[in-house]
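Missing here is one protein chain; the remaining ones are kept as they sit in the complex.
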Amino acid sequence: MAEDFGEGSTAGMDEYETLMATTDVELLKTALRNEKAAPEILQIQTQLVKRAREQIQLMEETVEEFEQSGMDPLTVSLYQMDLDRAQFLLRSYLRIRLQKLEKYMFYIWKDDSLRNRLSEPEIFFVKRCIDDMEKHLEETVLSKLPDNYQSAGRQSIISEEDDMVPEPQLDTFVACKSSNRFVSLRLVDRYKSSFFWHLLSLIFSFFQKQVCKFAFINLQWETFGDGAP
Amino acid sequence: MGAGFCFSKENMHGRLACRLVKEFNSGEKGQLNHFNEELLNEVAKECSENFLVLQSLIRKMQEEGLDFQTTRNADHYGALINHLSLIRNKRCLLAYVYNRAEMIQNLAWTVGLRLFELPEEIQEKLSHPEKEYFKKHSSALESYMSKVDLDLNVDMVPPKDPYIKVRVLDDVGEGIVVSDKAANFARHSMHFLKRTDAELYISRGLMEELTG
């Protein structure tokens, strides 16, 4: 995109190029991909989100400057497109996390390690979701049930633990790509699988990118420090 | 009708509840049916009946001086079956409401965050508590979005063109505001709108995107 615009501050443009050359957009893309593919909620990338927002802000201001400096509108719209794409990535990243929170609110809330992966606004959000849902279930169903069966977490008072909490399927298959050429993964089926995924793995194994059990990959992330996929 | 069932006795344990669950997605795929308050109450009533029987059987055993846990007689098994029926009914009832609540969450994401933004046909299908749940959930979403200072219910599709061509399908008149222009959005009129401005109106079926 190194074009000669004649008039117009080249300094502003260089700054812009520098902004665009940072790899944060790439990092954001990766964070989004990971979050989309993973059945459970991953660690919030607070710093990345913060930087992305700042950069988007900066880009917005820069684009506005360009518009007002009378730059050719086609070029301005190209920069705008870049901005829109970054904006989309950020929104999608936050959105997919919220949707996971909606789906697995009780499960995430109960598990400290998962709760620690959330940002503060997300924690507020989950708590509100839980309160709203519990009240709703109580009003429409639980209050109409006999005593001893009114809990939203336990089927009855004789349940030894919370047995009504929907969980993400951690042994679902995910497609992944390794970012480093590191040691070969032994894709031994250590985890019991449900019938269908077993068969589908036959089909997926013909494709280039490997499909493996999410839980297995999760384990590998922890053992391979910087070789994480 | 459920395939494989050959019984017609409606008062068999859990049958009503099964009907309720089936009704959840019996309509067109992915769409809400009218909230079946009546059937839900019938199932809740069955739960109360289960509980009464359960209690009377336990009491009977206590009066006979038998220990409920260890004496495995006909009363024990009767109580057990009633207990199991109760939790089965509970599961079905909750699943009905919970899955509908998930669809209501989806409404907030895809159609709008305010009750008046939902079309009449949809509002009719919701029970009063469900409307309240919708409002509360929307408010939770709005609260998050304002904390992070970002609208998350737009920009659902990867951006291609910053402006898109739309045709107005229903009269929206001056009821809507777009960020950078003022226009009369009469039926059948066509406009170039910003992607994110038009998005929700398209989602609600008030406008459609035109290509080519």
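Labels A and B are assigned to the chains in the order they are written; within every chain, residues are numbered from 1.
Going forward, a residue touches a chain if its C-beta (ideal position, glycine included) is under 8 Å from a C-beta of that chain, and two chains touch if they have at least 3 such contacts.
Assume contacts and distances are computed from a predicted model.
Protein name for the hidden chain, per its UniProt entry and selected from "DNA replication complex GINS protein PSF3", "Ribosomal RNA-processing protein 43", "Actin-related protein 2/3 complex subunit" or "mRNA export factor MEX67": "DNA replication complex GINS protein PSF3". Contact with the chain not shown here comes from a single listed residue; of B:Cys92, B:Leu113 or B:Leu152, that residue is B:Cys92.
Considering the complete assembly, subunit A touches the hidden chain via residues 155, 162-167, 169, 189, 192, 194-196, 198-199, 202. Within the entire complex, the positions of subunit B that touch the omitted partner chain are 2-7, 9, 11-14, 18, 21-22, 24-25, 28, 30-32, 53-54, 56-57, 72-75, 77-82, 84-85, 88, 91-92, 94-95, 98-99, 103, 106-107, 110-111, 119, 121-122, 157, 160, 164, 169-170, 198-199, 202-205, 208-211.
The rule is simple: only the chains that are shown with their structure count from here on.
Chain geometry summary: the mean Cα position of subunit A and that of subunit B are 25 Å apart. Only residues 53, 77, 80-81, 84-85, 87-88, 90-92, 94-95, 98-99, 102-103, 121-122, 124-125, 128-129, 132-133, 135-137, 139-142, 144-146, 149, 155-156, 164 of subunit A touch subunit B when the two sit together in their complex. By the touch rule above, subunit B contacts subunit A in their complex via residues 40-41, 44, 47-48, 50-51, 83, 86-87, 90-91, 93-94, 97-98, 101-102, 105, 109, 127, 129-130, 132-133, 136-137, 140-141, 143-144, 147-148, 150-152, 154-156, 158-159, 162, 195.
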